[in-house]
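Missing here is one protein chain; the remaining ones are kept as they sit in the complex.
Right, chain A next:
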Amino acid sequence: MAYSDKVIDHYENPRNVGSFEKNDPTVATGMVGAPACGDVMKLQLKITEEGVIEDAKFKTYGCGSAIASSSLVTEWVKGKTLDEAAAIKNTDISAELALPPVKIHCSILAEDAIKAAIDDYKSKKA
């Protein structure tokens, strides 16, 4: 399968791979996907008291597009408020990476990971 240069760049030089301590109250964790489907994404956000994402990390099991989508998202969410991050759409991700139609689900998964992380943060706060 022919990948765009951007996917290959993110795949070969993934940004922000790693983990934060998930019990830290300032850390939000979102894990989406399933091994049987071939992709699992874990996205973690470190959030300031003002509700701004100051750092992000990911780990992904999946194809090159899944890894690239999650890597891209960690770059995009940094510096954004939670509301701004929640507004990121899968179509933005797939357009940026020029994903082929069969790989659109990777960008949907990345969008879901952001939402799952924000939900996790809100439930921690509550």
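As a convention for this text, contacts are C-beta pairs under 8 Å (C-beta built on N, C-alpha and C of every residue); 3 or more make two chains touch, one makes a residue touch a chain; residues count from 1.
Basically, contacts and distances are computed from a predicted model.
Trainee: For the complex's missing chain, which UniProt name, "Sugar ABC transporter permease", "Cysteine desulfurase IscS", "NAD(FAD)-dependent dehydrogenase" or "Nitrogen fixation protein NifU"?
Mentor: Per the UniProt record, the undisplayed chain of the complex is "Cysteine desulfurase IscS".
Trainee: For the full complex, which residue in A:32, A:82, A:99 or A:117 touches the chain that was left out?
Mentor: A:32
Trainee: Since one chain isn't shown, list which residues of chain A touch it in the complete complex.
Mentor: So the residues of chain A touching the missing chain come out as 1, 3, 8, 11, 14, 17, 19, 31-42, 59-64, 66-67, 105, 108-109, 112, 116.
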